[in-house]
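So the structure is just underneath, and the comments pick up after that.
Note that one protein chain is taken out, while the other chains of the complex remain in position.
We just call them A and B in the order they show up, numbering each chain from 1.
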Amino acid sequence: MGRQGPAKSGGAPMNPHLPFIIGAYSIFVVILTYCALVPVVRGRKIRDQVSRYHKNRSQHDTDT
Amino acid sequence: MNNTFIALLRRDFLMVLRNKSEWLQPLFFLVVVVSLFPLGLGPGPTLLSRIAPGVVWIAALLASVLSLDHLFRSDYEDGSLEQLMLGNQSLSLLVLAKLLAHWLTTGLPIIALSPLLAVWLNLPMEAFPTLVKSLVLGTPVLTLVGGIGAALTVGLRGGGQLLALLVFPLLVPVLIFATMGVSAVAGGMEATAQLGLMFAYLIMALTLAPFACAAALRISIS
Partner (left out) sequence: MKKNPIMLFIHKTGSPAYFYWLSGKFIPWLWAAFFVLAAWGLYQGLFVAPTDYLQGESYRIIYIHVASAWMSMMIYGIMAAMGFIALVWHVRISEILMICSAPIGAAFTVIALATGSLWGKPTWGTYWVWDARLTSELVLLFLYLGVLGLHAAIEEPRKAARSVALLAIVGIVNLPIIHYSVNWWNTLHQGSTVNLAGESTIDISMLVPMLVMAIATKFFYGAVLLSRARVLLLTQDIKKQWAGKALQNPGVHP
């Protein structure tokens, strides 16, 4: 089947292709995670801003 | 409408002619860039003749795109571009006039200089006509498609470099067909297919680019 055991530092033979596979999948995960997190981080900031702005406004409205 | 076209064409053409550096500089650039290749890669004639089509065409691409930046810029800065847009003439036609003037002052000189460059790079003589044909078919496309980029970036700070970034990927087909055609003839084969494709691409650019250019101007200057 071609399945290899878990990579051990000095023990069982490691498939020579493994670093490439790990590298490729890591790039996939890292880039897509970053892509997905950007709106989350920005979203928190913006939602804070919007809430603050509208709270201030409604305070002003009730004050006047 | 015809009168405005001719008038604009004449005005742009003469403006470039009078300002000698505007049409001489791209040529000097072309010549210097081409000569860098033997200097950088060694003077071996076989290597040079193999890379000749690519080098001439890449240099032509660079020289053309560099001179595109001031296609609309000076008119934009002194307000005459807006005047043109406010008039009741078809903007696409007027844009075509400016593009034609640009090609006459950039593309034509490149075509005229190409035999010299071909000799420098040891291109086989049989391929000279094909090189010229490819430039005749290709340099207008450089101006037409480049004009769209120039219209999108007129007035922007990033200016010339951004224009190059926008335009180079779009010109990849022209580069590929032209260089493959010239290489084919240099290798003793025919280039009818490549030149035919370049002609088709030219027709497409000629019909679509002025409209895209005009639309881009309307967006950029609104």
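Throughout what follows, contacts are C-beta pairs under 8 Å (C-beta built on N, C-alpha and C of every residue); 3 or more make two chains touch, one makes a residue touch a chain.
Since the structure is predicted, the reported quantities are computational estimates derived from the model, not experimental observations.
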Per the touch definition above, residue among B:Leu84, B:Leu135, B:Ile148 or B:Leu202 touching the missing chain: B:Ile148
Options B:Val31, B:Leu108, B:Leu162 or B:Leu206, residue touching the unrepresented chain: B:Leu162
Subunit A residues that touch the omitted chain in the full complex: 1-4, 15-18, 20-21, 23-25, 27-28, 31-32, 34-36, 38-40, 42-43, 46-47, 49-51, 53-54, 57-58
Contacts of subunit B with the absent chain, listed as residue ranges: 148, 152-153, 156-158, 162, 165-166, 168-170, 172-173, 176-177, 180, 197, 201, 208, 212, 215-216, 219-220, 222
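Basically, only the chains that are shown with their structure count from here on.
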Rounded Å distance, subunit A centre to subunit B centre (Cα mean): 44
